[in-house]
Every structure is written in structure tokens, then in C-alpha cells.
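My questions all concern the structure below.
With one protein chain held back, the other chains of the complex are shown just where they sit.
For clarity, chains are labelled A and B in written order, and residue numbers in each chain start from 1.
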Amino acid sequence: MSAQPTVLVVEDDVHIAHVLTFMLERQGYLVTHVADGRAATAHVLGNPAPDLVLLDVMLPYVDGFEIVGLIRAQAGWQETPVIMLTAKNTERDTVRALDAGADDFIIKPFQPQELLARLRRFLKTAA
Amino acid sequence: MNTHHLLIQFVTWFVLCYFILLNGGYLLLNLLSLRTLHRKGQEDMLDDLPRAYSGLEPPVSILVPAYNEEATIAASVRSMLQLTYSEYEVVVVNDGSKDGTLDVLKREFGLLPFPEAYRRQIPAKEIRAIYRSTRFQNLRVIDKFNGGKADSLNAGINAARYPLFCGVDADSVLQRDSLERVTQPFLRDPTVVATGGTIRIANGCEVSGGFLTRVGLPRNPWALFQVVEYLRAFLFGRLGWSAVNGMLIISGAFGVFRKDAVVSVGGYRPDTIGEDMELIVRLHRLLRERRQPYRIEFVPDPVCWTEAPEDFKTLKNQRIRWQRGLAESLNANWGLMFSKNGGVPGWLAFPFMLLFEWLGPLVEVGGYLFMIVSFLLGAISWQAFSTFMFVAIGLGILLSASGLLLEEMSFHIYPHGKQLLALGVVVLVENLGYRQLNTWWRLVGLFRWAMQKEATWGTMARKGSFADKP
Partner (left out) sequence: MPLPTLALAPGFGPPSDPILAAAFWTGIAALLLTLLLGLQIVRLRISLRARERRRARTLARWRPVLNAAIAGDSPQELPRLLASERLHFIKLWVHLQSSLRGEAGAALNAIACRLGLDAEARTMLGRRARTERLLAALMLGHLGDREAWPQLLRLTGLDDPTLSLTALWALVRIDPQAAAEYLTPLFVEREDWAMSHVAGILQQAGTPVAAVLAGMLPRLNPDRLPRALRIAEALWVELPAATLAAALANESIAVVTAALRIVNTPLLRDRVRALLAHADWQVRVQAAKALGRIGDRTDVERLVALLADREWWVRYRAAQALAELPWLKRADLDALRASLEDRYAADMLAQVVAEQDAANAKQETPAGTAMVDA
């Protein structure tokens, strides 16, 4: 099946969101972008799971950790790989990310090529 | 006959001068605030950049006194737990609520009783129990017997762990970066002991999940008047005072304080109505007495939004209450006025407040009445009367317009041109009745305060001793 891999990007920083969307679409992924925690919650509750979720930790209204918990509790989304974007200097966040159920984390400021490589790893295993 | 003539002339002259000075004073404050705003505008660009925390920001304890807030407390606390700040805790103080506030908290946040060694730094009413949330590490709830807002804040201060504390109202709507912004002055200047945030009107704005999602203008005329009034008098006026370290009020709805400074002056005073203002005036008085270098600053960014009263009666009672609070705060801290090391607070701000805010309603209402009656009786000419009205209202409009200009220069939070137009109209109309109505209410407040003072002569001695406590 040569369906385009779908990626959900949850990021409130508009510039970074554009960069991520651009890069992912260039790789041939189908990108859905939501800009805050509430929109993300609504999306998770009402849509089928994508092939991967790229999730920022600091989000308005509902934070990234709660979203991960929601994803892991949602039918059909339990196996979806979740990569979290955490901020530097908060070592706590990376530990929390993994404890909450994320599969991997990337520390901001991040290297775009590295991000793509990690994504590819999860999308390959999913396929 | 001649003395009569002279007397009327003198009073007319006095009233005119007073109105010019009053509005002129506020205009000057607005001018003073320009410089600070200009500076802030240049730094705004840095706000857009991604934040990196060094982890060394001063941690803050957010104190939330709550009384009968079962409908909104969960959303409020939840929004406070989502503030972008590196380290902080939220301490909700349930002030003996008679409704289900505590039950809502227990349910929403998984509260469990916690054996806490409570520390009595400031006297407060008995604590029934202290709870900790199992779902949020940094949330605690104190359940105590009813004692009022000031008493709850004192209890919160006793339980607070961090060197800074932030007093908010349970119904304040904050923004995610509110705490960051309002603690900035503490980072810039180690002598800052208190900062206040700007309070904006939430009526007409979209609020969801305890956060503001979209700014709008209210439809209700009372609320509209208050929007312009806040811009005219509470926003930039305070920024002007802050620029010269003469700020005498920090709104109880949102302010950050150094805990040890507040404890050293005795905490909040539980028997006043205007406990927020009284604390600040006392801080000025006692810190100046001790010759301790300090600053009290104002953060002009819109960081806190509250619902303004939308009907006549509630608004009236609020303004009467505010005036009584002002009178009590000034009365409890006479020592500040013209004191030896008084500085700007003692020699400028306090007398200004006294003359134009405390005594103001008396002179203003008296002035209007005098002018109208004298004109009707033919004691003064149409010229004199019309000039007076022209000056009083004209200067008022100028002042309101200056508030609107400063808002447009700095934050321009109302995005639509139509909203600006509406505000422009309100600027005109506000001075044709609303401001005068306000002055009347403040006079009633002053009167009631004076009456109450008379009635409690016996307890004056006790009150006096509290005020002198170091």
C-alpha cells in the first residue's frame, strides 16, 4: 500500500509550525497541523490516528503531557508513535515525556535533519 | 455686599483651579508613563522569540483566596496551573466557603489531606486542614475558617514556600505569560519588593478554560464606560507613578510581592476594606522609615482580566467600597505624609491622593453644586458658568482621550477600527455624566467612611496599635 504517511503536528509557534510542515511535506508526508491543546484534544477525540504525532510540550490550554495521556487512552491511537519537542534546560520535561508515554523526544533548539531521521525510524517500523 | 462678591469670585476661582489641577495632574502622570511605554515597546520584539529558561528564575507561590466560588474555581485553578513559568506553586485558600468550593476542588484535583507543619508568621484564622493534589505536584489547598480576603492571604503567606508570592482573585482571568511578565521587574532590579499588573475589562471578551481567547468590547454601556475609565485613570496613571516610585495601589486582582518584605511589615490588615492599597501604603511608610532601598513597580502589559459590574447597583456599591478602602488606607498610614524620608510617596503621591482622590469628591460635587446653584440664582454670569462647564468637561475629555492614545501607542488590544470608533464616542460621553456620577458615589463612600469612623471611636486605640506594628 503506497498511502502517504500521515503526520499530526501540534505546535503553537507559528514559524516552527511552518518549518515543520514544509519539511514534512517535502518528504512526502501528509501533514495535519493544530495550533493549541484544545484543538489537539478535539482532533484526537474525533479523528482516526495518523502514522505519527509530533507534539510540542508547551501548548496553550492543555499541555503536551496531558495530550500524550489522552492519546494513549484513545482507542486506535494507543500504538501511534509520539515524538515530543521539549525545551532545553528542563531535564524534568524529557523524563516526564518518556514517562507519560512518548516514544521519543527532541530537545529544542533542534536539528531539522535529525528530526527527520527520527521520524523516518518510527514511520518505517509502522509501515 | 462686597465681601459676598469676593467670596463668590474666590470660590469660582478655587473650583476652576481645582479642576485644572486635577486633570492636569493626571495628564502629567500619563506623560510620565510615555517613557516607560516607549522602552517597553522596543523590548516587545524580544517577547516573540522562543523562551529559554535558565532554571534560575525566582520561584513564585500563587495565592488564590476563594469564597463561594464553586462555579468557576476549577477552571480558574486549572488555568493557573498552565502558566509558562519555570517553577511555581499554587496555594488555594478556601475561606470557609458555605457552598461546594472545597468539594469541587477535591474532585477535580484529587486532593488528599497532608500533614503539613504550618508556620504562623502572620496571625490568621484557624486552619482546618491542608490538602495536596495527587494530580498536580505544585497545587495545595488550605481549608480554613472564614476571615475575609486579607486573612486568607495571610494564611496563604504562612503556607507559601517560595520567596515571592502572587496574590490573585479567584475570578481573575490570566494569560499564560502573565506570571513571566509581572515578575520581570524583580529580575531587573533586586530592590523591587512588589509589582502590580494591569487589570483589563473582560466583559465582551471570549474566555474559555480560564484563559482569554479573544479581545472584544462589551455591549453593556456601564462596562463600556469602565473600559475608558480604566484606561484614563487606572492604567497609565499608575504607570506614571511607578516611574517615580510613588505608586500607592496594587490591585488585589493581580500583584507579586516579596514574601519577607510583606511579613516584615505585618502582612495584610484583616479589618480594612481596601487591604490591597493599605498594604502598599504601609510598605512605603515602613520601608521609608527604616531607610531601606526599595521599589514598587507597575507592569503595564495586559496580564489580568476581570468582569466589571454591568448594572447600576453593583457598580455603585463597588465604587463606594473603593472610596472607603482608599480612606481607610490613607487614614491608617498618616505617618507617611511629609515624613522625613518620605520621598515621592510621602511628599507627592500621598498628598495627591489625599487632595484629589480622598477630598476630591467633596470639592468636585461641591464645585458643581455651587456653580449650578449660583448660576440659577444669578450670582454668577452665564459666561462664568459656561466657562466652568467648558473647562471641567473639556479637560476631562482630553484626559480620557490621552488614555486612549496611550493604549493605542502601546498595546492596541482592540483590533477592529470600529471598536476604536466606539471607544472614541465613549470618551466623549463618559465625561457627560458617568464621571460625575462616579464622583457622587465616591462622595457617598467618603461620607460613609466618616460616619463609620465616628461610630468606632472606642476601637480607635486598638486600630492605631496595629498600624504601628513594625
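Here are a few things to note about the model shown:
Criterion: a residue touches a chain if its C-beta (ideal position, glycine included) is under 8 Å from a C-beta of that chain, and two chains touch if they have at least 3 such contacts.
Here the structure is a predicted model, which means the values were calculated and not measured.
Summarising the interface, chain B meets the missing chain with residues 1, 4-5, 8-9, 12-13, 16, 20, 39, 41-43, 45-46, 48-50, 52-58, 107-108, 110, 114-117, 119, 132, 134-135, 137, 186-190, 377-384, 387-388, 390-391, 394-395, 397-398, 401-402, 404-405, 408-409, 412, 417, 420, 424.
Chain A meets the missing chain through residues 13, 15-16, 18-19, 22-23, 26, 65-66, 68-70, 72-73, 89, 99-101, 108-114.
Here is the rule we go by: only the chains that are shown with their structure count from here on.
Centre to centre, using the average C-alpha position, chain A and chain B are separated by 42 Å. Of all residues in chain B, those touching chain A in their complex are 50-55, 82, 84, 86, 176, 208-209, 211. By the touch rule above, chain A contacts chain B in their complex via residues 13, 16, 38, 58, 60-63, 87-90, 108-109.
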